[in-house]
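Structure first, commentary second.
Missing here is one protein chain; the remaining ones are kept as they sit in the complex.
Right, chain A next:
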Amino acid sequence: MPYLSKIALNPRRRAAVSLLANPHRLHAAVLGGLATQPVTERVLWRLESNTPHRAEILVLTENRPSWQHLVEQAGWPDADGGQPLIADYAPLLQRLAVGREFAFRLTANPVQTVQRPVKPSEEQLQRMKNADTLEKRRGFRVAHRTAAQQLTWLLTRTERHGFTIPATDTGTTIDLDASTAAEAPAGPAPAVSLIARDTLRFRKGKDGPRVTLSTATFQGRLRVTDPVALQATLLGGIGPAKGYGQGMLTLAPLLQEAPHG
């Protein structure tokens, strides 16, 4: 039975700052909340930035977790509003039906695989030399960097994840770069916008290898086309870097748009 949890971290505490600075450490802390070790299940988590002065982590786990260690070290122990929320995720999974619309939010790491990078690093050049033929070699995973690419990345894979993004009611454009907005086809834009974009740079451990992730946070409206596929997506995530807080799709009720004018 899956569980959704929300843990509030106090950014004024040293332990919280350390966790928030490095997704590698935060992932370890999140996995520490599960009693069956080593953890073999798929755990999805995401850093939420809804509220100032507190950092909230959403976690989706298969088994019931315990977040006392996080609250005691990096939260507000015994404070009002400091206790983590843990809710059963099953009601939502049962509510999915074809044609139903929800608001969604997704922080993901949009990537593509290319055979020949435009500017290969030394490591990549070495690997390209070592492989005998093109067929034998694996491609290189490269992040999508522009807003337009990141948005296209999401729109091309919604169908296989069991949902579509309908057109906006108002027909307003999405926040793409000015150069790409001209190339976008006319007509109502899909009801999704990029609310945040970031590049995460951190090390695995003290002297470990560097990790660089290009992330994008999408928010909008989706319509269910395949409940079974969408269930799998909600539990399994979208895209790579799931260990680093990417790929967790969350649904929320649609709020009525505020009237304009």
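The rule is short, and it goes like this: contacts are C-beta pairs under 8 Å (C-beta built on N, C-alpha and C of every residue); 3 or more make two chains touch, one makes a residue touch a chain; residues count from 1.
We take it that contacts and distances are computed from a predicted model.
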Name under which UniProt lists the unshown chain, selected from "Type I-E CRISPR-associated protein Cas5/CasD", "Carbohydrate ABC transporter membrane protein 2 (CUT1 family)", "Alpha-ketoacid dehydrogenase subunit beta" or "Tetraheme cytochrome c": "Type I-E CRISPR-associated protein Cas5/CasD"
Touching residue (missing chain; options A:87, A:131 or A:167): A:87
Contact partner of the left-out chain, one of A:58, A:74, A:216 or A:230: A:58
Touching residue (missing chain; options A:108, A:189 or A:251): A:251
Hidden partner chain, residues of chain A it touches: 4, 6, 50-51, 58, 85, 87-89, 91-92, 95, 102-103, 105, 219, 250-256, 258-261
